[in-house]
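Here the complex is missing one protein chain, while the rest keep their positions.
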Amino acid sequence: MTARFPPVPVAVVLAALAVLALLVLLPLAVVFAEVLDQGIGRALAAFDDPESQAAIRLSLLVAGISVPVNTLGGLAASWCIARFRFAGRGLLLTFVELPLSVSPVISGLVWVLLFGAQGWFAPALDRLGLQVIFATPGLVLATLFVTFPYVVRQLVPLMLAQGSDEEEAALTLGARPWAMFWHVTLPNVRWALLQGVLLLNARAMGEFGAVSVVSGRIRGQTLTMPLQIEALYNDFQAPAAFSMAALLALLALVTLAAKAALEWHTRRAPDAAWVPA
Amino acid sequence: MLFLVMATGDRPAAAQDSLLNVSYDPTRELYREVNRGFAATWQARTGRIVLVNASHGGSGAQTRAVLDGLQADVVTLALASDIDALAARGLVARDWQSRLPEKSTPYTSIIVFLVRSGNPKAIRDWPDLVRPGIRVITPNPKTSGGARWNYLAALGWALRQPGGTEASGEAYLRRLFAQVPVLDTGARGATNSFVQRGLGDVLLAWENEALLARDEVGAGKFEIVYPSVSVVAEPPVAVVDAVVDRRGSRAAAEAYLRFLYTPEAQDIAARHHFRPRDPAVAARYAGTFPALPTFGIELFGGWDKAQAQHFADGGVFDQLTASSK
Partner (left out) sequence: MRGVFVHASPLPGFGPALGLTLAWVSVIVLMPLAALVMRPWSLGVGGVLASLGSARVLAALKLSFGASLAAAALTVPLGLLVAWVLVRGRFPGRGLADALVDLPLALPTAVAGIALTTLYAPNGWIGGLLAPFGVQLAYALPGIMVALVFAGLPYVVRTVQPVLMDLPAEVEEVAATLGARPLQIVARVVLPALLPALLTGFAMAFARAVGEYGSVIFIAGNMPGLTEIAPLLIVIRLEQFDVAGAAVLALAMLALSFAMLGAVNLLQHYLARTTR
């Protein structure tokens, strides 16, 4: 460590902190302020409402399906993309990352185009008596779409940087494929994987635009937590809306804390691979 | 969060019948109580338990949802044109409006002004809305049924003025919408903008919504101004034939809608600030609902004509807002 950077002037530090406070901290503070304003007791009472409870259950269900599915798919895709070279690899990666560039509203619209009453699969769904849009399957599909790339974005840069030497070594030592995967590959990427899963979960529970297009807004049935927040807000029940918002904000804070802890664990500074979208 | 999940384990007794009522925006409180009353009646009559679910949103948005496959057994929307759109697709019988009394409209409302307490801007009637500096809150007629009634109420007043013509009506509307700072997608959103976020000087709203805002949010903060003339807003109801025939819920669905006309339900409606059709109930609540001159959708040639002329793509509303930039 030869050269050192000159210290940053205090004024500059304060300016940056002011930016952060104004832009990021204040909105967070407002949510909790609105909750504290009404008193903790009344804020908690908001969760006695059966519709709000249903919204929480639905959000958990949707996330509970989206996280494993996109994690498994993400692992498979990362394995292909980072460990092999094949024609169309770049194209595959582009497609995997495509949902990042798509507006949430469009992410919901595409499912209406497929499964809505005038959609591609409408006749088939009709015959089978299945309901996708305006029911939980539609919510899950919309969420799967928007959270698609998170795990891949975490794993691919890391796996490319690590290279496949350890795995090849394990193979030459006689390890079977699954053993190699389980004992060499996964441990090497576990922190990045966890970070991807964390953000996947946060996004799955917090998605608004996509699910609002495919939800039927049926009270107690197809409203996830963010939609319930909007519904409460529009119902002259802003306090209850902020209670639920505070719950999601807490989840966001826990996600951030866990992510920070994971990074400290790898003693790795936040890098571009983390930037999800 | 685990305790929340576990605490939500209580479930009501298993329902044998279920209905989905797809409704417009300001009817949440109304149907919560109506549904309870209907469940009791249905059980007394048939011994079966019925679970009535409700979905609320801007009338136009809800219509789209039903067209896209939302399995509504009944629709209780803001205006006939929206149900006509369902009929055009074959989801509802073409003669739906004549199957129930009063053109299938169990309750009505009118359009009124909601202002801040003390009426600091002295808003008394339609001309005041276009005074310089007055900001008017109304939802977007493209998505909200209430907004379309607002628009027609304003237009109707302008047309009935001495020397009123279509041109003078449109001129008035253009000036009116130039005073609107924000267009929410539903009636509730507009009410929220006015009531909770303190936007605007006057809210154009359903009477039932205005009364709810005045009483729910707290007395003393708002008052209702009844204009010199208003439109009779008739939110109709209908059974969605395609769905009830497939689900076998026609009996329950028809009973549900007929329940809306019973004295019990009419009383519930009146208590939730909707103008009941039943004369006896109306007489009881005469104090809540002032009488004032009104006109109906007939002034505009019926909903088909009004929808096509004003609210369809390229219609008068589109032209008004396009040239107001």
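Order of writing sets the labels: A and B. Residues in every chain begin at 1.
In this section, contacts are C-beta pairs under 8 Å (C-beta built on N, C-alpha and C of every residue); 3 or more make two chains touch, one makes a residue touch a chain.
Model, not experiment: these values are computed from the prediction.
Which of A:64, A:137 or A:209 touches the hidden chain is settled by the complete complex: it is A:209. Taking the whole complex into account, chain A touches the unshown chain at residues 2-8, 12-13, 15-17, 19-20, 23-28, 30-31, 34, 69, 72-73, 76-77, 79-80, 83-88, 92, 95-96, 98-106, 109-114, 116, 118-120, 141, 144-145, 148, 164, 167-168, 171, 177, 180-181, 199, 202, 205-209, 212-213, 225-227, 229-230, 233, 238, 241-242, 245, 248-249, 252-253, 255-257, 259-260, 269-272, 274-277. The chain not displayed touches chain B at residues 58, 60-61, 63-64, 67, 85, 140, 142-143, 180-185, 193, 197-199, 313, 318, 321-322, 324-325.
Throughout what follows, only the chains that are shown with their structure count from here on.
Taking each chain's centre as the average of its CA atoms, chain A and chain B sit 37 Å apart. Across the complex, chain A is touched by residues 1, 4-5, 7-8, 20, 22, 25, 28, 53-57, 65, 67-71, 186, 188-189, 191-192, 195-196, 212-213, 216-217 of chain B. Taken in their complex, chain A has these residues touching chain B: 47, 50, 53-54, 56-57, 60, 112, 115-118, 122, 125, 131, 133-134, 216-222, 231, 233-236, 238, 247.
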